[in-house]
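Input: one structure, supplied below.
Heads up, one of the protein chains got dropped from this complex, but the rest are sitting where they should.
Moving on, here comes chain A:
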Amino acid sequence: MSVNAKWLQVIVDEDEPRPRLNTVTSCMTLCDIKCDNYVRLIAADIALEDEPTATLKIFRGTTLHTELKLNGIPAAVQSFYSDESEPKTPIIAVAIAESVLFFRNLKPYFKYTVPGLGAEELERDLWLKLPTVRVEQQPALVESLRSIERPKMSRKSQKLIQLSQEEQNEFILKYADATVMRHPNIVALGCLERISSDVNPPSHLVIATDNGDILVLEPQSFGLIYQAKTCDYETVPSMIAVHGTYETDFRIVIATRYGGVYLLRKSVKEGQEIFKISHPFTGLMLLPVDQTITVCAMDCRLVCYSKKGKQLYVNKLPALPMCMIPITLPHLGLTLCCVALEGGLVQLYLQRYLVNEFHMVSTIGAMCFGRTGHEDYVLNMVSVEGEIFVKILKRTAAFDPSELLALKGNVESKAMVETILEKSKKSSIFVEQAAREKQNAKTTYGAFQAELWRLRYVAARATVDAINSSESTISGDITHAPVKLSAEVCGIGPEFRLYLTIQNMSSYKMASNLTVLLHADRRHYTLNKSMAKLPSILPGVPLKIDFEIVAVLDPNLKLPPHTLTIENSQIRVMLLKARQTKPLIAAVIAMPQSEANV
């Protein structure tokens, strides 16, 4: 396909052991670490399988070159140049918890720790008291610590609260002298060029901590040259994007865990909220050209906002976005937005237009674009399962939105071809009937009216009949308690058992002086007992009685007499009340066909 002719897949020898890597986009960087003009991929491998550990892995091409053990899980890895002295040696910064480790020539040479924050008054007082009071009083004091919000506590208080009472005293004594201080954890790193010069300008390091502080660190003297807050209250950043140069002006866009996006400028010390969405972000970009902010989030949308928070355009993504990186192509003067989606699709957007897409064998979880090896435009991808893929962009590749649009448009226009409104078909009967109605409208109407009256008449008569003959399962006589009768026939014959359930439907009246009478054609059925006097029936307590019914069979043929048909194979049940001629209920029970006696 012409679209995918833009990329060259780097083919890896199948026999070679393929290195596996579990990483995220923030922990990947490209760096000419040996100063030999060969750019290597550096990534932190986070092992979650057993104990969470991390190693810094340096690749040469796709093969593992060096490994460095890290004493913690790094939140971000960045590489940059700290000065202009030749030969330019890149520095790798690895952020672990509250400190940043700086590596030069693959050797750690400095550990910078983010300044601690003062603890709450209450907490400090408590720690002054704790070592001095008696052991019995300690639990009460520890308990009072709980009133402080957990994230605003120093680590030792956090730990103390989790300990059981027996361990507390020992812990207090051990840590009594340690300063009561909060250590914010670093959650994201960024690079901020000092001045915009040629290639590889010296940069500062931007640090975002989990209490919402944004710091700019000068990597030579390790002094903080800029300090700001994400917003006026504490919130946890999740991603940052930096644009500009320190000397002139810069902007930092911060996305937080809870969906807010804030903008920081050089001149302000507190970020301003640009917009907020209700879904967590998976990618954040600040496009350099028109300074728009592009985010992709859990709701499968790629949304671009202006710096004022105006939504510029929305692209619906076909699947959940996993990560997003900017692809800057200086030779074309473009910055593309590269989004990896669940299922292996990778899409490239030029502003609102999809310009290129390709499928990978598995979902891509981390990406990194830039000069790798000796090639200029290389896209390094790591799948969720840990495989590394490399694609090289052809130097001749150009991205024209019309190209893919035309391709998609073709499909669409094909669907739109010549559509004739699907009308329901008119049969000749329909037309005939319409014509007949036109001529004989009055007769039709008259016939309908007559039939309607007939129907009403029939229905009314049936109702009156039913009332008169009491042929229902519920007694209709309103002067007495309403009684409900239900019947059940058990057995296959010739002996049956008829169970009658009589229920008093009234809520307060008693039904008394009742008698059940069974009536059947004696040629067909024999009844041992055809009448039963019933006790008084209380509301809500159903009464169950049973009768034995024997079907009459011809002794020779073992068949019922020929006079028995389906219509007259029935037994009448009557519910009588003493001193009343009309039965309360007169029901007919259809009897099943009898089997021969065995």
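Quick note on the criterion: a contact is a pair of C-beta atoms (placed from the backbone, for glycine too) under 8 Å apart; a residue touches a chain by one contact, two chains touch by 3 or more; residues count from 1.
Rule of thumb we're sticking to: contacts and distances are computed from a predicted model.
Protein name for the hidden chain, per its UniProt entry and selected from "Bardet-Biedl syndrome 4 protein homolog", "Cytoplasmic tRNA 2-thiolation protein 1", "Ribosomal RNA-processing protein 42" or "Transcription and mRNA export factor ENY2": "Bardet-Biedl syndrome 4 protein homolog".
Annotation: of A:10, A:24 or A:571, A:24 touches the absent chain (contact as defined above).
If you put the hidden chain back, the residue from A:59, A:102 or A:281 that touches it is A:281. Touch with the chain omitted from the figure is made, among A:311, A:536 or A:593, by A:311.
Touch with the chain omitted from the figure is made, among A:141, A:298, A:397 or A:517, by A:298. By the touch definition given at the top, chain A reaches the unshown chain through residues 24, 46, 48, 52, 72-73, 75, 96-98, 149-151, 153-156, 158-159, 162, 174-175, 177-179, 183, 185, 187-188, 210, 232-233, 236, 238, 257-258, 275-276, 278-282, 297-298, 309-314, 320, 322, 342, 365, 384, 416, 419-424, 426, 430-431, 434, 437-438, 441-442, 444-445, 448-449.
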